[in-house]
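Below is the structure I would like to discuss, written out as structure tokens.
Note that one protein chain of the assembly has been removed; the remaining protein chains are unaltered in position.
Here is chain A:
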């Protein structure tokens, strides 16, 4: 690392600016790139791929693609250095042991008690109680104590009261990976429930009495209905192919009183390729409208999102409108099943549309039921074929719903984006490992911190200003429009082009309204004080009360300070023939988002020359645990004053 400077280009256009040397020390968990007052952190865990590109006159470019859709190009003057960096990053981006992950060294300076409190913020026992179980129909079962029956299930599961341990164990033996039917959501108004499992090992003709009894028990737990839906979220062809391998789906002939339904959501490999294709479209430089729309369509991404939504809508309708219980499964019941159950829950229950409720929902349907976070998001080096954007899709479904029901969610888009970020960041322990069992063995709760506490602490940044607990959209079941609805599903540029600030609306309605609401609150307080003073004044007027004439104009004007205008002030390239990377508009100001953000305030804690900082790790920690800056106070940077910005490229034609 002899070179004094690297150059960096990223989507948000830190275009070929000189960067201070990064010392090898800070390579432990992340790279720090700094330009003047702008710091950029790239967590190694976020690195999705590193590509060495052809050497140019300036140096050797390294293209780093991140899992949070950031793309950064480093240009390192010396070929040898570049190779070193490349090799180190390849290694560091693919840790082999959990202990190497960031969360084990991340320290937000909280004491033990605060850490424990943080983990207690979201509790599933409370949640099941809130749903209304245990009750006459459902009970908690300890059959999976010590994970004896199913190692990817939680140790406590809710099952129908009439399902004995014998039935459960018998059923589990007839299900892939022993994932037997268990309660995901219970609707106390009509006793209908959503249960989840994996596929039955039915092959072409196999039967299992206990499994059939298990489904009967689920039906009986809902006395209002004489059948249950069994929803297989796979395309029919896939499910049939599974029969040859001794797996498959339930036959209506063998199970009494079920209605069987396929909902064609594709498997993780199709989804991975689809995302890949869509990201290629997002990366196109100056694409034409046709390039973009064609690419988007060819990726099939929105079609997949719609399939997941449709499944969720089907289930929510069955539960809320028909009062029929539903058993959902796919193959192993930890990907599509998790997506569909959580979308359905979100539609059914307004609680899950609150900030706390959403955390609970993720804990319930994803974390506790053994969604394989480690495999799906590649936290540890593993089989690349296991990686798939399953949770990303769920998060997008939520965003699509937010677009259709702007008042229905307590949280805003930023909340979703930050959760997505932390699924990959490994900064908090919540999403580590593949199951509850593994997490307990690693003692995650004693050794790492909970993301939920971190988000909760900064909840003011994640509020949807349009949310009101007594608004009609926050009551009852959400009923998205179903026909015709293709055009309701839109490309989410806020996520997939998240780091290209230039293409997003330059003024945020959410931030504006949040500022207004904050001001409103101050006004309410002031009003109270003024009324009080007026009352006092009237009282003491007889005595010529002098004490009342304190400075009254202390805060005469609570002007809204939304620096949203300044970022409006830069033109972009309107000619479409830019040669250099990146393609879009010059710097829009160094707006950032939470975990990656550093503004002037906390620069003090990180000396520009990082090698001079004795305590590397803590310096870094300080930066990363800072509360999100939100969009409300963007540092204003008029590029007109910026000597490095290169605008008006159109004149080079």
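The rule is short, and it goes like this: contacts are C-beta pairs under 8 Å (C-beta built on N, C-alpha and C of every residue); 3 or more make two chains touch, one makes a residue touch a chain; residues count from 1.
To be clear about the criterion, contacts and distances are computed from a predicted model.
For the chain that does not appear here, its UniProt entry gives the protein name "Myotubularin-related protein 9", which is one of "Insulin-induced gene protein", "V-type proton ATPase subunit F", "Myotubularin-related protein 9" or "Mago nashi".
From the set A:297, A:321 or A:441, the residue in touch with the chain omitted from the display is A:297, counting the whole complex.
Of the candidate positions A:96, A:237, A:460 or A:509, contact with the hidden chain is made by A:509. One of A:178, A:306, A:356 or A:418 touches the chain omitted from the figure, and that residue is A:306. The omitted chain makes contact with just one of the residues A:90, A:165, A:209 or A:534: A:534. Residues of chain A in touch with the missing chain: 282, 286-294, 296-297, 300, 302-303, 306, 404-408, 465-466, 468, 471-473, 481, 483-491, 493, 497, 500, 502-507, 509, 512-513, 516-517, 519-520, 523-524, 526-527, 530-531, 533-534, 537-538, 541, 544-546, 548-549, 552-553, 556, 560, 562, 564-566, 568-572, 574-576, 584-585, 647-648, 650-651, 653.
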